[in-house]
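Removed from the display is one protein chain of the complex; every other protein chain stays in position.
For reference, chains read A, B and C in written order, and residue numbers begin at 1 within each chain.
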Amino acid sequence: MLTLLFILFAGMAIGCGLAVVAQRNPLYSAISLVGVFISLACLYVMLAAPFIAAVQVIVYAGAIMVLVVFVIMLLNVEQEERGRNRLKFLVPTAVVLAAVLIAEVAFILFSVTNPTPAVSNIGLSSSIGTQLFTRYLLPFEITSILLLMAIVGAMTLARRGGLLSNEARLIPGAQQLPRSLVDPRAAPDDLRLVETDSTVEAGHLLGIDQRNTPKD
Amino acid sequence: MENNLLSLIIFAPLAGAAINWFVGRRVRDERFVGVVACGAVAISTLVAFYLAFKPDGALHSEAPLLDHIWTWLQVGTFHADFALAMDRLSGTYALFVTFVGLLIHVFAVGYMHGEQGFYRFFAFLNLFMFAMLTLVLADNFVLMFVGWEGVGLCSYLLIGYYFDRKEAGDAAKKAFITNRIGDWGFVLGIMLTFFVTGSVSFFANPAAGEVTHTALSFFQTRPVEPFTAGAIIAGGATSIAVLLFIGAAGKSAQIPLYVWLPDAMAGPTPVSALIHAATMVTAGVYMIVRCSEIFVHAPTAMFIVAVIGAATALFAATIGLAQNDIKKVLAYSTISQLGYMFLACGVGAFIAAIFHVITHAFFKALLFLGSGSVIHGMHHEQDMRRMGGLRKYMPITFATMAIGWLAISGVPIFAGFFSKDEILWRTWSAPAFGLPSTTFSKLLWAIGAITAFLTAVYMTRMMVMTFWGQERFRDAQAHKQQEPDEHHGPVEPHESPWLMTVPLIVLAVLSTVGGFIGVPYALSSAFTNRNINVLEHTLEPVVATVPPGIHAAEPTSLPGEGAHAPENAPAPVPEPVAHEHSSEEVTAERMLAGVSVLIGLLGIGVGWYLFKNRPLLQMPRLLENKYYVDEIYDAALIRPIESGSREGLWKIFDVGVIDGLLHSIGEAVTEAGRLARYLQAGFVRGYAAIILLGALILIGLFAYLGFQNITPP
Amino acid sequence: MEPQLSWYLALSAVLFTIGVTGVIIKRNVIAMFMCIELMLNAVNLTFVAFASFFQDVIGQLFVFIVMTVAAAEAAVGLGIIIAIFRNRESLDVDEASILKL
Partner (left out) sequence: MDTALDIVLKFAAITVAFVVVLLVVAYTVLAERRVLGFIQGRLGPNRVGPGGLFQPFADLLKFILKEDIVPDKSTRFVYVLAPVIATMAALMTMIVYPFGPEIRIPFTSITIPLVVAHFDIGLLYVLGITSIGVYGIMLAGWSSNNKYSLMGGLRSSAQMISYELALGLSLIGVIMLAGTLDLAQIVDLQSGWHGTRWFILFQPLGFVLYMIAAIAETNRVPFDLPEAETELVAGFHTEYSAMKFALFFLAEYINMFTVSMLATTLFLGGWNVPFIDTFLERGTFLFGLVSALGFLVKVIFFLFMYIWIRGTLPRFRFDQLMNFGWKILLPLALLNIFLTATIIYFFPNF
């Protein structure tokens, strides 16, 4: 029974994993990855770690991958660019290295006599909580600090660049031009207003390099 | 006895220096700066006098006043505190240092009037006082060395005070470097002292957990080392003494390290008076007297000290005979007087040396300040050939300087007479360093006498050229026009302000009566039966006496030279001064005193006769050029070192070896980088592949190693 | 027969290999990112397997912390990805091989 389930979920995991790599469309990769996560969660349940399974689903499938899909949609990337691949040699290299890795693991697995204890029932949330808040409190706190740093870093990174804040407002009397006049690449819905006297200065203020500004 | 007032003595000038340096430079008000500087020194003067003369003060009690400020160095058994100690010797020294220093500060306020770097000058001067007092009051060699270096630094700064003049800068560097040579000896001496005695402290200071046997008390129980040349390198007391003497020679301008002192006159005159006449240059004497316990156990070193001292005295006196710069004359006279002091130390008359240090501080400071007053009046004219007849222009200066002149020439009742006579007599009756006969000490006495004669002569020459004769400064205008520091056309000499004359008068009084603190019994007994030699009473307990063993060769001089350092008394506890003075030696001493008086008067007479009418009398070239010593040093030492550094060290070693090495390293790194660049192409995927490769290698390694000791199923 | 420990280990090894291969051959930043997540999960699987086979809960704690790190990595990584895209109009890592625009 368990064996069947194992085979089912393991197969599902491997299949989805292969799909992650094989798919050209990042969104499909993401969906396949969610599949991997869920099947792994089921395996965790089989391994008597329901808590970890639930957290796996919530954190990975529910949060991280949602973010990834969100970003994919935001950037709206279609097929992977088919530009010339300057590193073709990497594909065979990767395959060879992967083969070596598998070989080594197989060697280890077969050469080691594996002890076969029974699956125990230690994955209860209570036991994990106890350990986490008594003996391994320090790592727990450290991870919280790590998360804080991640939040700050992400906000810093994702803030829109340029010398002006998004709250830049139009000063009455200043000339108002569409930004596309200054920056051809600008998104048409970028409505930030800058007070300047010349398009060049506007470009400077917006942090756009002047190379692609119309020279007229 | 602990007494924390002691630290006030040294820290008051330090505070003054700090205030002048940080605040005075902003205020730029001469009144403020002057008050701060003089006030600081005045404070330490008052404290010093209080501590010295209070009922259980330093000059009355056996045990020194101690002030353990903080534990400074504590390495294993090596223990040096930042601690002050004021015993009878250092107390006496601190007294005249602070007092003369105060007078000179006051003088300088007038002398330096209108100078650009007024605040700077007084900051340095206060700093010097701090360093000098640290040197004097230090209770161990290391702290003393700190003060030693401090005074060296301040002397450097103050000699180079007019740093826009080249000769000042050169003189400053010369002084500094020459002192380095001396300090080298001093440091080695300190180290050797520690290795031999296991301590660097002068006084046992249980309060600071100090070992009870100190660097000095260590030797009391030791036998006297033999009088051989080998003892110098034997690493015992003699070696220590010789090394310390090298330091003293550097600081106190003895042969062969005296060359910096004459050039040091490039500094302002108060500096010359304070540092290069009264206080700093006598630090060497102080150090030797402080270590007298060591020296009396090292007859060889004593011998060297005496010889060097005598030679310096004569040598410098001859040079002084021919100088035309008023300050140069005084400088060489200082050197020769220092030679006197070392001569005294050499023959074991440490008290006499201190005595001469004090009186010399008085009259030499007086003379220097007088010359400063003259220079001030002459608008910075120092050449005596362009003076003359100043008598009626600056009467106070003339009168006071005349007193100084008589004092240094050894005319009775003036201070110089007693101390110089004391030294001469002690030299005459000195033990003979194990030489077969006492002829040698007689020889030293002869040198001393000649020096005294020469001293009188050249001092007379100076006075005559400056104050008598027709007034040469007007016709000197012709070639004084192109000098830059000339303020206005014809110089009209004028008397100096009271700020300058008051110190002169005070010093004049002191150089007159200052000698009475040490009137030898032989002379005083003519009037009273009480021994009134105060200085000797004071210093006897702290100054070591020559053990009898040294001059066993010459028993005749054994019957104690009475009042002067009972030589056959056990070292620590001096005999009470009550022992009898055998009549014949009293008469001998009186006779010698008469002789020295005659010598002095004769010198004055000769000088008067020679120069009264021919002040510009041409002196022997050899003397005028100071025996070409500077040139000899230049050719023998400086040139070779310079050329060696330039040609050898710089062009070959530095450029060739070091730079070559560095360049080759840099190129190697560049080459390596050029190769490694291919790995860092910036392609993340490439990095990932390389990481995986490394991981695989590691895994394979572990798998292999693990397989060694795992039996496959 | 019951699933053995080695089965889980083998499975995780396979997943890990897939992930690392993907990291090397994928050119899309987001895809690489997901492959890294895959590797992390493979490792998590080994942790949980060991934890439950050796009756030691610490393995699961490790997984817990790995997840936290993964979350942080996701936040920062996606921020970086957005920044790259904003500057280069492309998600191809090879485009971003030089440190200037």
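One rule holds for everything that comes next: contacts are C-beta pairs under 8 Å (C-beta built on N, C-alpha and C of every residue); 3 or more make two chains touch, one makes a residue touch a chain.
Computed from a predicted model, the values in this text were never measured in an experiment.
Hidden chain, full complex: it touches shown chains A. When you scan A:Ala63, A:Leu109 or A:Ala158 for touch with the missing chain, the hit is A:Ala63.
Within the full complex, the residue among A:Thr3, A:Ser125 or A:Ser144 touching the omitted chain is A:Ser125. When you scan A:Ile7, A:Ala22, A:Met73 or A:Val152 for touch with the missing chain, the hit is A:Met73.
Interface with the hidden chain, as seen from chain A, comprises residues 1, 25, 27-28, 31, 34, 38, 41, 50-51, 54-55, 57-58, 61-63, 66-67, 69-70, 73-74, 76, 124-126.
To be clear about the criterion, only the chains that are shown with their structure count from here on.
Chain A and chain C have Cα centroids lying 9 Å from one another.
Computed centre separation for the pair chain B/chain C is 79 angstrom, with centres defined by C-alpha atoms.
Counting only residues that touch two or more partner chains, chain C has 20, 24-27, 94.
Shared contact sites, meaning residues of chain A that touch two or more other chains, fall at 86-87, 90, 93-94, 97, 101.
Chain B contributes residues 681-685, 688-689, 692 to its touches with chain C in the complex. Within the complex formed with chain B, the chain A residues making contact are 86-87, 90, 93-94, 97, 100-101, 104, 107-108, 110-113.
Contact residues on chain B toward chain A in their complex (touch as defined above): 683, 685-686, 689, 692-693, 696, 699-700, 703, 706-707, 710-713.
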